[in-house]
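Only one protein chain is missing from this complex, and each of the others stays in its spot.
For clarity, chains are labelled A and B in written order, and residue numbers in each chain start from 1.
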Amino acid sequence: MISAAWLIPAFPLLGFLLILVFGRRLGDPKAGYLASTMIGAAFVVTVGVFFDLLSKTAEQREHIVKVWSWIPVNGLGYNLHVDLAFLVDPLSITMCLFVTGIGTLIHLYSIGYMHGDPRFSKFFLYLNLFALSMIVLVLGSNLLVTFLGWEGVGTCSYLLISFWHERESAATAGKKAFVTNRVGDWGFMMAMFFAFHATGSLNYHEIISAATSGKMSQSTATAIAMFLFVGACGKSAQLPLYIWLPDAMEGPTPVSALIHAATMVTAGVFLLVRMSPVLDIASHWGPTLIAYIGAATALFAATIAAAQNDIKKVLAYSTVSQLGYMFLAIGSGAYTAAIFHMVTHAFFKALLFLGSGSVIEGMHHEQDMRKMGALRKLMPVTAITFIIGWLAIAGVPPFAGFWSKDDILLAAWQTNKFLWAVGLFTALLTAYYMTRQVMMVFFGKARWHDAHEEHGAHGDFVPHESPKIMLLPLVALGGLAIVGGVINLPFSHNTEKLTTWLEPVIGRPFESTGPKIVLAVVAVVIGLIGIAGGVLVYNRHKAPAIEPEILARGWYYDWAVTRFMGGPGRESFEATAWFDANVIDGAVNGVATLVRATGGEVRKTESGRVRTYALGIGVGVVVLLGWFLVRGLM
Amino acid sequence: MNAVMIAIIEPQPIWYLMLSALLFSIGAFGVLVRRNPLIMFMCIELMLNAVNLSFVAFSRIWGDIGGQSTVFFVLVVAAAEVVVGLGIIVSILRRKPGATADDISLMKG
Partner (left out) sequence: MQLIVFIVATLMVLVGAVGVIVRKHPVHAALSLILTLFGIAVHFVALEANFLAAVQVIVYAGAIVVLFLFVIMLLGVDASEDLRTDPITAQRPLGAIVAVAILALVGTSIIVSRGILKVTAAGKAVKAANNLRDLARSIFSDYVFAFELTSVLLVIAVVGTVLLARKLPKPEPAVKS
């Protein structure tokens, strides 16, 4: 079964090709079912591979499935051998499981959500291409194959964010995501060059064994780690490159759920975990910087989320914040905790996004939470599942988010008390803003009556529950969000299944020595305080809402970036443009002019007379014959 | 005496090769100086035949049938070449009757 791992990307590829050719003919909804079947098949294969790996001993769980030799270069002092090969090990299969699993659910959901869209089949075309890229990213056995997927998800992200490109804002958001991601891609490429220079290979296996055997110097490892981190910042929306993610909410909601919550944004985290041995031998300041940036991002985004009114923007900033947690975990050396949080976060954030999509659909494409309220009676399934997601992200036991967040906070406590405090405060804010959202959307007074009259629409407007095909993924994800924590319960080694499973790849984390139970209780209390605060302010109205303008505007960060890019940035761009136009183009044009002038002279010899050319051939024959003869005689 | 010599002397392979070289040179000269496209084509046939002759001579020298196989393929390719070449000449001369090779110089740089 393991050797069939190539089937995992092959199915979405097949789906992509089929929809590419027959998409228009299949139409709505058959194209959606085809795409869902393909990703579902990939999931089935992944499960098969997973069980096959599970039946082997821990040492035998690393396999490389080579599809073909991609770049075989010998000589010139370098040997560059890159295979299109897939690395099947616990880490990649874990990623694959939730990428394909959640991907399948979101594909199904999209069939309902995108129903009636004029470009229905194209949407599924992109979704399958995205799934393919993401699978290639996580399964790649070397940095270049991963980079292939990395760029693929970036492209798909662009295509899907600006899916409704008739809208100016969607088109702009797509471009913003693409350009910001390029910065991260630069980091990835630099890391790749450094790794190749240091080890002469791009394979994870060689790079990691060079790191663990001490062949790689500390400074090289630090450089690789930091450039990878730059790449991860771009893809996983960390400070200062997070700006694209909130705007990415212009895309259809299933896209937000799939790409900007569950899968693509986790690529950076995955990459750092994959290269964790390099991180381990890097200078101490490297991981510390990662931890600080992660914590800062978590706090920063959580404060912004507390003042947003767009139902999806809240979730977007929440995603940035949660990704910050994962980087905090990586910086603290708790790679398992990062992966654990990635998985649970994928469950509950996909759930929340799909829930919000259901709400938006039910509200006839209204996204402003101020115009919602009291929806729980009209949309019972959406409400219940959304509440599950809320409790999970707020860190209420026994929901999934509690366990993983607790793991991260524990790791932070052991490495840096300050970062732990920041994480804890972020947890408080998280509970608060999510409570705010739930209260505004599902409880309180129904504000959509008056809101809708503003539009002058029909007076009998009533939000409605979504179709079954959209509710099914919600229920499935709701179940996962409840029980997702069981994969890594911290009671004993036997219950820490994820840790044991990932041990061959990233090693066993240090034994946690902190006061586990005290910390857990503190975290729960903090979470409950946040929830209580949210309820008091937004349901009981006991306290005025604190939503300062500066938070609603996201700390004016976007504004500052725009100002900078418009002012000094623009000037430097123009200087670059001048240099390009005059010096570089001058050189290029000079070469072109030289070639043209030479060509003008040479063309005079082209008389167009076939006999003159024949004479030329004859002279050439004579010269060649003379040359052979002279060489033969010598 | 002379008559006896003539009866005994057997033609040597290098005579054929020399004849082949001479024929090739004549053909090449013809391609270079003639202007009628049809005659240029015939000169090319001369050159091809010169090469064929040398192939057969070499085949005789080494006792290797491969040389004759090559001649066979040259014949086939020459037939194809004549067909296409004459087709081109027909279509050119149909538009511009009486044209010589020098009149067709549209590719002048």
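Here, a contact is a pair of C-beta atoms (placed from the backbone, for glycine too) under 8 Å apart; a residue touches a chain by one contact, two chains touch by 3 or more.
None of these values were measured; they are calculated from a predicted model.
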| item | value |
| --- | --- |
| Touch residues of chain A, complete complex, unshown partner | 609, 611-612, 615, 618-619, 621-622, 625-626, 628-629, 632-633 |
| Residue ranges of chain B at the interface with the undisplayed chain | 6-7, 9-19, 21-30, 32-36, 38-39, 41-43, 45-46, 49, 52-53, 56-57, 59-66, 68-69, 71-73, 75-84, 86-100, 102-106 |
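Criterion: only the chains that are shown with their structure count from here on.
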| item | value |
| --- | --- |
| Between chain A and chain B, centroid-to-centroid distance (C-alpha), Å | 69 |
| Touching residues (chain side chain B, partner chain A) in the complex | 28, 31-33, 35, 101-102, 104-109 |
| Of all residues in chain A, those that touch chain B in their complex | 602-611, 614-615, 618 |
